[in-house]
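Part of the complex only, each chain left as placed.
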């Protein structure tokens, strides 16, 4: 195939869009990587007319570099969407063997594993956005954290552990504010597997010790990211710590797949902040999501068994070879209950989607979402709801 | 030539500064690209002494990547000048044939074709800045837009059509504000061509439906971009929509070239914004520009016939081969009349320039501009004028 070019032993593999260069002995390699996700969303049906708007946005615009020299590898990647730089990956990993198992030690800023839908990249989710378990049960520090990670891999399982301070930022440094400290763990196991089917079981959890702040607020978008209108909002007092955990059940049968996730987060709020004192307050947020889909064109669902997460599909009949690409249809229901929290919220949504994979690394996505939300506090309070049609042109290179 | 290295069929072309890698079958390629434009400007002669300052700036500091796999190509490029990231190109293009003609379908954030001087890159203009037709007759969304584009190419013509929402930004999302919608069209035709001469005719237009805003303001710099002093400023009420169009006439005769452009933009202003009401207001902005130049060292003017815009010149006697490089002299007159607009302006300027192209992709530029401006409102109102000497070291890789 012309996708792999070998010149004098040097291997250039073009399968992912940009070539990966590897030396003849396989000991050195490097590649560039990136993604461009361009979205359009049109919202309608809200009782707040200001929410019924349509617009474009770049969901992600990333460029990064990966290198490897023997056991030492590194990744550096930035996100440029919204015209603001955000360093996402910036770490070095040492790979080794421990009792016959691959182990990885990582130092730096890295994406944290948490939930099935939340452990993969934004370019790999089946719908325009991740499920509500991933989006709502998020530690204060966010999706990334600066710290250390350890992973160990078996034939059909892996365990990932991470200790991290806050994601990169400068405000804390000049204000002499300490980091949030977050301890995260995720594991997956494939108890049953045939040539065309498998069952994935997963579990995850985190504990976070949150730095002092005046308030706690969180906004979880229920529709595509083009629009901030239908967001489940928590506007509460300062948080002291939280403990969260969840379960994943995923299965593949030929070209069909299904994923169920459930998780909960117990939050304890601070009794004091500065000169203020508060009564004892705590509460639990629960979230669940159920989704299923099928490739009409016969592809195997895009699951990466090594780490138990989404991957790029392998299109059987790419448009670049004169084919029709891969076609996938899918549906998802999401449910959130944070009514227990002071200034909390509750919400549910239903989404159907069609994905057209032109080649492995480019897809056109169409989603329709209907959402209901009831926020106790903040903008657009009370029970409301609406719809959004979302479209994406997504390329991963 | 050492500019093309072929190893085992893999082709590395170094002609543009950074190598472009192409597979033996020509189906895959990628390259990095960028530009650094470092400017110095010294202003004098204004009746406002605060305007007579001299300073340095980076006019552009860009780095990007281009890839292609068969018919699918993509570009990702960011501008880092002023230490603020601005994603300029982030799109995927599918190339195909339609009735024997090359056609391109593009989705993502892309530069819009508009005017002759405004359709090329900032590193390709003959003077330090584009002509006033390109700079003043600009839609509200700016030079780039997120949306879809279609281009079709003939032997001596092309047509480019584009529908786009706003350029990338996050403010609109969190505020639930809709996009401006802009429809743009440009075409060029070469009716006459010999081995050493040609005539280019071009036409362009746009219609924009502008989102609600409290005011409309626009600042068009008359001198180099090092200085904001001599700017033609419009400070007016909120705009509802505008319709613009223009004509291009360009010609080459041996080493000499000339370009004339004219355009107009009719703006309708809003009758209401929030609780405010306004009387009916509308107005037309007109701009014209005339420029001509000659390569003293015999080069062919740097025109790219495929898309009808500026390109990099092909230096006959590069300094890196012990030569004297290419020398070009040029002059330009610009005229703007936005006096018809509430809070409008009028201005004219005259510029002479010398360009020394050390190699194809590096040039030293020297401009002298004399400008007059009369702003109805805003900073530095009333009739004023002045001069600027501008110097640039520009490298494109």
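Each chain carries a letter (A and B) given by its place in the written order, and its residues are counted from 1.
The rule is simple: contacts are C-beta pairs under 8 Å (C-beta built on N, C-alpha and C of every residue); 3 or more make two chains touch, one makes a residue touch a chain.
A quick note: this is a predicted structure, and the numbers were derived from the prediction, not measured.
Asks: Assuming the complex is a homo-oligomer with 2 chains given explicitly, what is its full copy count?
Replies: Oligomeric count for the entire complex in this file: 3 copies.
The definition used in the following text is that only the chains that are shown with their structure count from here on.
Asks: Using mean CA coordinates as chain centres, what's the gap between chain A and chain B in Å?
Replies: Roughly 38 Å separates the two chain centres.
Asks: Which residues of chain A touch chain B once you look at their complex with the stated criterion?
Replies: 2-3, 5-8, 12, 14, 17-19, 32, 34, 36, 38, 40, 50-51, 53-58, 61, 63, 80-85, 225-229, 320, 358-359, 362, 393, 395, 397
Asks: Which residues, counting only chain B, touch chain A once they are in their complex?
Replies: Going through chain B, the ones touching chain A are 7-10, 21, 23-25, 27-28, 30, 65, 67, 69-72, 74, 76, 78, 84-87, 90-92, 94, 107-109, 146-147, 164-166, 168-170, 172-179.
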